[in-house]
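Missing here: one protein chain of the complex. Every other protein chain is in place.
A, B and C label the chains in the order they appear, each numbered from 1.
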Amino acid sequence: MMNLSEAIRQVYKNVGNIENEGQLASYIPELANVDPESFGVFISTTDSCQFGVGNCDDKFSIQSIVKVLSLALAYKIKGGELWERVGVEPSGTAFNSLVQLESDNGIPRNPFINAGAIVVADVLLSNLANPRDEFLAFVRNISNNASIDYSPKIAKSEKAVGFRNVALCNFIKDLGNIKNNPCDVLDFYYDLCSIELTCKELSELFLFLANNGRKTADGEVILNTSQTKRINALMQTCGFYDESGQFTFKVGLPGKSGVGGGIIAIYPNKYSIAVWSPKLNSKGNSHKGMKFLEEFSTMAQSSIF
Amino acid sequence: MMNLSEAIRQVYKNVGNIENEGQLASYIPELANVDPESFGVFISTTDSCQFGVGNCDDKFSIQSIVKVLSLALAYKIKGGELWERVGVEPSGTAFNSLVQLESDNGIPRNPFINAGAIVVADVLLSNLANPRDEFLAFVRNISNNASIDYSPKIAKSEKAVGFRNVALCNFIKDLGNIKNNPCDVLDFYYDLCSIELTCKELSELFLFLANNGRKTADGEVILNTSQTKRINALMQTCGFYDESGQFTFKVGLPGKSGVGGGIIAIYPNKYSIAVWSPKLNSKGNSHKGMKFLEEFSTMAQSSIF
Amino acid sequence: MMNLSEAIRQVYKNVGNIENEGQLASYIPELANVDPESFGVFISTTDSCQFGVGNCDDKFSIQSIVKVLSLALAYKIKGGELWERVGVEPSGTAFNSLVQLESDNGIPRNPFINAGAIVVADVLLSNLANPRDEFLAFVRNISNNASIDYSPKIAKSEKAVGFRNVALCNFIKDLGNIKNNPCDVLDFYYDLCSIELTCKELSELFLFLANNGRKTADGEVILNTSQTKRINALMQTCGFYDESGQFTFKVGLPGKSGVGGGIIAIYPNKYSIAVWSPKLNSKGNSHKGMKFLEEFSTMAQSSIF
Partner (left out) sequence: MMNLSEAIRQVYKNVGNIENEGQLASYIPELANVDPESFGVFISTTDSCQFGVGNCDDKFSIQSIVKVLSLALAYKIKGGELWERVGVEPSGTAFNSLVQLESDNGIPRNPFINAGAIVVADVLLSNLANPRDEFLAFVRNISNNASIDYSPKIAKSEKAVGFRNVALCNFIKDLGNIKNNPCDVLDFYYDLCSIELTCKELSELFLFLANNGRKTADGEVILNTSQTKRINALMQTCGFYDESGQFTFKVGLPGKSGVGGGIIAIYPNKYSIAVWSPKLNSKGNSHKGMKFLEEFSTMAQSSIF
């Protein structure tokens, strides 16, 4: 851990000095109300060490990072059956997603593109009595953190401009792979994306994926080993949209980004690390976050490959 | 190793008993002249253990597996500059490859699709005085095996029906990313793909990728650590065409397949394992090979995730 | 006219005897409630002759045929400005429409694919005080037929299953080319498509397009000559979805089809002819209607080419 915290400290300093390029996410109005200079990092290890720097205790909207958690719950509930509704292949480019949906009969290529996450939300809606509350309970339990909550303001802000998601959800409905009312599916989906966490909370929450699916606190099994490995594998191939290959190539860890500027990365059996800096590169991933993890992984010689 | 060899023995038996589905590669006539029941496995570990079963000493055409080696040599020669000529992203689907080439100005999505491997061959042609001989010397040195050679018969057989490769190479030439004469590039490319190896030889040859780029025999540095990790990362995201996500999801190791029915997989810092069974599934990957590695990775709990 | 009516009589008989292949439109439930054996033809000439056979006095849902009329009204109101919102090129294949929308920044390829007709509906909504009533008045005036009306039952039936249209409209909204609320646009669009006419009424209504834009009854100018020619030109290149080229090739007249099984075709300066038979071929055009017009155009040597 000495090694890791020292590397974090040093890389944080290096990357803090580079130009803060990129743009705040503009498509969700509410996300623009954030300090663009924010930059935080937090690591939690499977042997119970923790270390953070910068704005690691500030809340931010985790957005698409939540797709890993909604997938985890849906996979836990449905097991292998889930993969009849959503694939496990990288999608190539954003560009392809609508075409691929048509040729793939409404089966999204993977659960981390919007189409796939919307189908996963539909699965949860069909299988939970009270989806909003039960999902929140699932997340709170994993992280022993009862304060985690949705942000109605963020959810509302996304819904107000969510024409593309309405398009996507209705297109999949037409292709037969949405079972509930598209409006209900999207309302739930916007809620999911609106969760706010600090880097510390995010790192703690995802630590079970570095720990073979078990909570470090009490050993409770959230997912079995095979399910955990497969979710990590999916983050490796599909976690960063069109930049998934780049992230794997340069960082060498499974991870997931969100347009709020957060990134989570997992080193199986070792740690989970959360980074947050809100300015996004042209692919929609945190500019400084990507830089940080690339340098960190090199300096700490911390890549699974 | 006990654990690994025992797992290999048992999974070999299990998978040997499943139906031998799939088809021999038909598009290269010469590849059809092979015993469809062949099935071999061989593992080599970084701590110098070896173990094989079945037809592990029979030669087969490694075909696309060679793309990892030609990439390794080109990366060694050109360093990071290489990535101006070829990308590191999964391609989504075979279907997209020509369209993507056009929108990406002739830069193939990654070095393991045919377009990318043809560009890599072009790079070698521009940078080696005697490409055929020097590439062979590179491969022979890595594996301390002077008997490795091209198969003129296989190369000729592929060339005779290689209309799609002629199309691809000339399309990239038109887009400006092939520097040599397309015919020369393809002749070299067909030679590369024609190399024949046994599972034992293949496993020995790829062991340096599990050993941070060094030969286990004498510690010679073939690639540096960063380059090695990045090639492994590329195999993880792009090694199995449209089934790359599936392989990562089910097997959880970086690997590469060829239409000769061979598959190589790497566990960094531990081992390289070669499997061969010539009947291919609908995605062009060895049917039994995929099954073997999936069961083996589960039984030996041997996934990097 | 002798020539035309005789040709109609004979071809009607010939085509009446061929197998009634194809399927009733199934995607709008209400459209399935129609006698599949219905088959009617009606011709109106610019020199005031009329002739009909078969079920030429039965009402049917004109569906997409209305897109010519909504385009006519929008073109009349906006003039050449309209073409900043919608293109005039054939779309190639249905398959491409969503991809093309993205690369074309939300400008549909032409006004006769759904995307284009939805944008035209949006234009009308922005430019008419009372769109539903004013459009109906426009149509009733052209044909001197005050009985023409919307079918609330058909509109409701289409709306209930219109997920793909919701997708399309919201996708264009996201791309910036829908100005009104997507729900309002679609409600108006469904109303437009629901109009019911007989072959006789349809033929009378479209006669102004064969008459340089003037009503034959009183010479009132609906569209000027240039606008009329251009709408006919658009029907020629884009009137039959993926079969537009086939229709031009085999029939050689500008025309437009609808999934209710109706087809209208125009011979400039001569006549308009309406055909109706509800079973559709695999491209969504009336099976018998296409056959009839092909044979009729050959027998009457009536092609503009």
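The rule is simple: contacts are C-beta pairs under 8 Å (C-beta built on N, C-alpha and C of every residue); 3 or more make two chains touch, one makes a residue touch a chain.
Computed from a predicted model, the values in this text were never measured in an experiment.
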Visible chains in contact with the missing one: B, C
Touch criterion as defined above, residue of C:162, C:182 or C:254 at the omitted chain: C:254
Selected from C:216, C:246 or C:281 as touching the chain missing from the view: C:246
Touching residues on subunit C - with respect to the absent chain: 87-93, 95-96, 100, 103, 109-110, 225-226, 228-230, 232-234, 236-238, 242-246, 248-250, 252, 254, 268, 298, 301, 303-305
Touching residues (missing chain, whole complex) on subunit B: 95, 98-99, 102, 163-164, 166-171, 173-174, 182
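The rule we apply is simple: only the chains that are shown with their structure count from here on.
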Intersection of the contact lists for subunit A and subunit C: none
Geometric centre: closest chain by C-alpha means: A
Euclidean distance of C-alpha centroids - subunit A vs subunit C, Å: 47
Rounded Å distance, subunit A centre to subunit B centre (Cα mean): 32
Separation of mean Cα positions, subunit C and subunit B [Å, integer]: 55
In subunit C, residues with contacts to at least two other chains: none
